[in-house]
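Only one protein chain is missing from this complex, and each of the others stays in its spot.
Moving on to subunit A:
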Amino acid sequence: MAGPEIKAPAFREFPTIPALQPGSMAGSQAYVASEKIQEAIGFQGKLDDDWQVTHDKAIAKMGDLLGKYRGLKVFMDSCVHCGACTDKCHYFIGTADPKNMPVARQELMRSVYRRYFTLPGKLFPSLVGAKDLTREVLDDWYTYYWQCSECRRCSVFCPYGIDTAEVTMAGRAILDTVGYGQKYSNEIIGKVHKIGNNLGLPGPALENTLEGLEEDVKDATGVDVKYPLDVHGAEVLLVTPSADFFAEPHIESLIGYGKVFHAAGISWTLSSKASEAGNFGMFIGNYDQLRKIALRIREAALELGVKRIVVGECGHAWRAAYAFWNTLTGIGAGANDPFAIELQKQLDPNYKQPSHICEVTWDLIQQGRLKFDKSANDDRIITFHDSCNVARASRMGDYAGGQFDIPRNIIKAVANNYVEMESSTIRETTFCCGGGGGVLTDELIDLRIKGALPRMEALKHVADHDGVNFMATICAICKAQFTKVLPYYGFNMRLVGGVHQLVSTAIKLGDEQ
């Protein structure tokens, strides 16, 4: 491809906050969805020729969202421009574009909100920073709402809990409504509905893949570990990101899930109908899509008659599953309405519904039902990258913060060498990989590389000082993103992998149980 070679920003000797470079990322735009992609999922195909029509539709949609989402309304009214969030976004740190400061990203929408929905903005727009919605403003929305990974790091630090992810989602929802959608995300949503997963892997291909996987595992271990598909009456339905079926290093974790179920003697199945845990409806802030995509899992669970629903290693999917599935589909507990009860009476109340695969594995470890040869991982010095949606938008286990401890506990149970990265870059203040929230697309590679800077710096530190050569994570997007950007920072792309990849390496499959 022509054009300048894309380079990673230099590591900072001290983590200073960059001086502003206005407009430095103004040219980094995601591809716009075609009419075909838009219309396939029920969105307007393209912008109206008459700007006034687009303008009116956008403002009407904004009013609609303000009436439906308390968060958005409170967040529009509450910001005082204190600046607490200004240095917290990995995209700002990596790009120095001031519109990537969380408050400035919000302000793209808030200035329009003030103009059309508040008295001072109607009377004295320039005084309060209110702006008319123009084509230029809408283009800015498109550019910068697609430079946000909805990672919520800013929401940790905001004194009012303002979550830029919610604003980004609303911005994207308005853009979709007026026919200004993003190709990458909307194309994927179309595939989920048409084929059943984000990567467009049809049922027969999935079956072949899983058969091949069984042969590979048999060759490697001599044990018949099964990777079952569409088995009625299985105890567990495993829903996992479709990248787990063939992408590296994702597939290594899928192998690990199968070994865990095999070793524990739990019957399980994948579903060709619900062969995708990811839910890009969340990224575009569209409740209807979020719900429709999640409903596939409910339907598969009802058809297969499973007792438990378990989710594989995927960050935003775990947020959708943990925080939203009960609301959207009734997968959970505690409902008193017929729609949800229909499913909940089928599910086993002794288990958390849904469960994360890490919760399952950790429970089994604690019960002594899994045995490991920890030395099998001795060639690895391991660190753990907390994925944003797991860290800041969900939970594992019984207490707040279990999402940090359980994956680490598993790693320490299956390996001897574990090192923690710098404390301000892990747990609730973890940095996004740079590719989450619907920006994992090639045309945004510059943004993705720059956005990875804070994580790469923390990794560099433990790589240099502690010899870390394996960064474990539990998110399909993190894995794909790091595989791509690690080389730009001088690391081996194979340095990233899944927690269940480590489990897979160390687990004993004999008759120990």
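Annotations
The definition used in the following text is that a contact is a pair of C-beta atoms (placed from the backbone, for glycine too) under 8 Å apart; a residue touches a chain by one contact, two chains touch by 3 or more; residues count from 1.
One rule holds for everything that comes next: contacts and distances are computed from a predicted model.
Per its UniProt entry, the chain excluded from the display bears the name "Nitrate reductase gamma subunit", taken from "ABC transporter permease", "Putative acyl-CoA dehydrogenase", "Nitrate reductase gamma subunit" or "Zinc-finger domain-containing protein". The residue from A:26, A:247 or A:323 that touches the chain not shown here is A:323. Residue A:160 is the one among A:31, A:116 or A:160 that touches the chain not shown. Although one chain is not drawn, the whole complex shows that of A:62, A:104, A:251 or A:277 it is A:104 that touches it. Within the complete assembly, A:335 is the residue of A:205, A:335, A:419 or A:445 that touches the hidden chain.
Although one chain is not displayed, its contacts with subunit A can still be listed: residues 17, 19-20, 66-71, 73-75, 77-88, 98, 101, 103-104, 107, 118-120, 126-129, 152, 155-163, 166, 287, 291, 322-327, 330, 332-340, 352-354, 391-395, 398-401, 403-404, 428-429.
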